[in-house]
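Left out: one protein chain. Kept in place: all the others.
== chain A ==
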Amino acid sequence: MAKTPFRTEVLTPEGSVFDDEVTQISTRTKTGSIGILARHQPLLGMLEPTELRLYRGESDAEVVRFAAGEGYVQVSPDGVLLLVEEAHSPDSLDIGDLRDKLGRAEDALSSAEDGTEESRRASRDKRRWEAFLRIAEGGSQ
């Protein structure tokens, strides 16, 4: 069965990175992975760093992938709007650089006192770089 296409835009502070019709979106919210198809119930959700997949058709070749940072998803009858703080093509990720960043976040986390904003911040950074590293390593296989 052919899936119904719907309009999707991915916006970052540095501009729009995707604006086209898709048939399915796959991403992750605070509560877990979600897939969005046409005529999804209106939704406002918070996104966790993950691999964002936009399906333009049935085959795997038509999937657009992004390493996406934290963000929000808004589903309305007009389409889907994804707001993410950063979105990179998985090929552009630099594994060495991500390992450095992850290392720094881990150091900051272990030196920060529990319950402080400093430690919350370090764990957010850590989650982001871990997710990006997984995407980068997965892509190179």
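Points worth noting:
In the analysis below, contacts are C-beta pairs under 8 Å (C-beta built on N, C-alpha and C of every residue); 3 or more make two chains touch, one makes a residue touch a chain; residues count from 1.
Criterion: contacts and distances are computed from a predicted model.
Taken from the listed names "ATP synthase gamma chain", "Amino acid ABC transporter permease", "O-acetylhomoserine aminocarboxypropyltransferase" or "Sn-glycerol-3-phosphate import ATP-binding protein UgpC", the protein name that UniProt assigns to the chain not shown is "ATP synthase gamma chain". Considering A:Glu21, A:Asp94 or A:Glu118, the position touching the chain not shown turns out to be A:Glu118 (whole complex). Contact with the omitted chain, checked across A:Ala38, A:Val63 or A:Leu83, is made by A:Leu83. From the set A:Gln41, A:Ser59 or A:Ser110, the residue in touch with the chain omitted from the display is A:Gln41, counting the whole complex.
Residue-level contact of chain A with the missing chain is found at 11-16, 29-31, 34, 41-46, 70, 72, 74, 76-78, 81, 83, 85-86, 116-118, 121, 124-125.
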